[in-house]
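The complex appears here without one of its protein chains, the remainder shown in place.
== chain A ==
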Amino acid sequence: MMRETPPGDGAATGAVLASARDLGIARNGRWLVQGIDLCVRRGEIVTLIGPNGSGKSTTAKAVIGLMKADAGSVWRTPGLRIGYVPQKLAMDRTLPLTVARLLTLTHRQPRAAVHAALEAVGIPHLANAQVHGLSGGEFQRALLARAMLRDPDLLVLDEPVQGVDVQGEAALYSLISQIRERTGCGILMISHDLHVVMAATDTVICLNGRVSCRGTPQAVISNPAYQRLFGRTGADMLAVYRHHEDGTAPCGHAGHDHQAEPDEAAPGSQAPTNRPAEARHAG
């Protein structure tokens, strides 16, 4: 369930939850990503954007320990609690699963907490519906409720609005912002386009095998590297979505400068919360 601490507590300057330094991942003798530096803090939303095959999911998986780094290093706060919305779920139709049961898939949760999570994402009436009958938007909301139900320190959302129409996209992103406000968790998000993400992100990292640019959403859309990657048209459209935000760059990276810097993420510098460290298999 959601944490009781005040909203926005130390946002953007919060403790580093997870970071990657000079991260590289290779498969079949080919680098999928290379030289990635990134860092997610408590209360911060970091969005990875890039074309298909640019290594967004790969990077996110490496950060949460699902893939091993072939170069560089990844660091996570010991005992980091992760909530994950994967890009794909291969759910066989032979598996009967209600929304409420989906929410307790990886961990037991009290009934009231399940209901509150569904309430928070706006689908309390679907608790007993079968997941196979949900629309794209309802399913993504259910997955979001499931991920936040664990009260995670870090939410990792891989394309959280896939299969959702445009109005639904905006609603989901505002929901994601609300989750961050309410729980103070860090969020690492993946999206293939920037325009709807803008209002809901602090830091954007443009990937194309490497980091092509990074910074606040405003800084990124005016960056030539971003415009090369996504074309002028996209950038013009984005102007509409500009918003006010004092974007703080991650780990001291300013603007689109992506030089590797010494990581501030000294293990144990700031204990994640008062939770007991639990046994886990993050690696």
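One rule holds in what follows: a residue touches a chain if its C-beta (ideal position, glycine included) is under 8 Å from a C-beta of that chain, and two chains touch if they have at least 3 such contacts; residues count from 1.
To be clear about the criterion, contacts and distances are computed from a predicted model.
Among the names given as "Spore germination protein KA", "NADH:flavin oxidoreductase", "histidine kinase" or "High-affinity zinc uptake system membrane protein ZnuB", UniProt records the absent chain under the name "High-affinity zinc uptake system membrane protein ZnuB". Residue A:66 is the one among A:66, A:199 or A:225 that touches the chain missing from this view. Only one of A:40, A:69 or A:82 touches the chain withheld from this view, namely A:82.
Note on the undisplayed chain: of the listed residues A:68, A:111 or A:125, the one touching it is A:125. Contact residues of chain A toward the unshown chain are 61, 64-66, 81-84, 86, 88-92, 94-98, 101-102, 105-108, 125-130, 132-133, 150, 156, 278, 280-282.
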